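Note that one protein chain of the assembly has been removed; the remaining protein chains are unaltered in position.
The block that comes next holds chain A.
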Amino acid sequence: MEHEITLVVNGTARRVRVPARRLLSDCLRHDLGLTGTHVGCEHGVCGCCTVLLEGRPVRSCLTFAVTVDGAEITTVEGLAGSDGRLSAVQRAFAECHGLQCGFCTPGFLCTVTALLADNPVPTDDEVIEGISGNLCRCTGYQNIVKAVHRAAELRAEET
């Protein structure tokens, strides 16, 4: 049986028919065509499917689309400003070489966006704890940690 649901994705209400077993990650990617959200492990370990649900980071691979009917969701496609200018977190990742292949990056960007909204000036330990649920096979994390601190600076300058 299919269910008709509405998701407010990156500020736009999207109606979609999905079977109950549709994961939010697959709903975003296949039903809504938002392939920025990546899928790695599908059991909550790698973090690359992380999106913001009502502003809080969650695993879209461990969430059914039907469960979040009516909710507001932000994906990596929604992080840049409406004029297309990259967000502070996105610019910091680019500037500090916080990515190589980019597969893990959407999850990191969403996680870090929420982390800095909660804690605008995190310590090194807080950054490491905050991103501990996201795996990156390329960068060795050092530049990601740098990017988080840089993003904190950029945010402070801009507000």
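Rule of thumb we're sticking to: a contact is a pair of C-beta atoms (placed from the backbone, for glycine too) under 8 Å apart; a residue touches a chain by one contact, two chains touch by 3 or more; residues count from 1.
Going forward, contacts and distances are computed from a predicted model.
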{"item": "Among \"ABC transporter permease subunit\", \"Carbon-monoxide dehydrogenase medium subunit\", \"FeS cluster assembly protein SufD\" or \"NitT/TauT family transport system ATP-binding protein\", UniProt-listed name of the chain not shown", "value": "\"Carbon-monoxide dehydrogenase medium subunit\""}
{"item": "Contact residue for the chain not shown (choose from A:6, A:67 or A:142)", "value": "A:67"}
{"item": "Touching the absent chain when the full complex is considered, from A:7, A:34 or A:58", "value": "A:58"}
{"item": "Listed residues A:3, A:91 or A:149, member touching the removed chain", "value": "A:3"}
{"item": "Positions on chain A contacted by the hidden chain, ascending", "value": "1, 3, 19-21, 23, 26, 42-44, 47, 50, 53, 56-59, 61-64, 66-67, 111, 129-130, 132-133"}
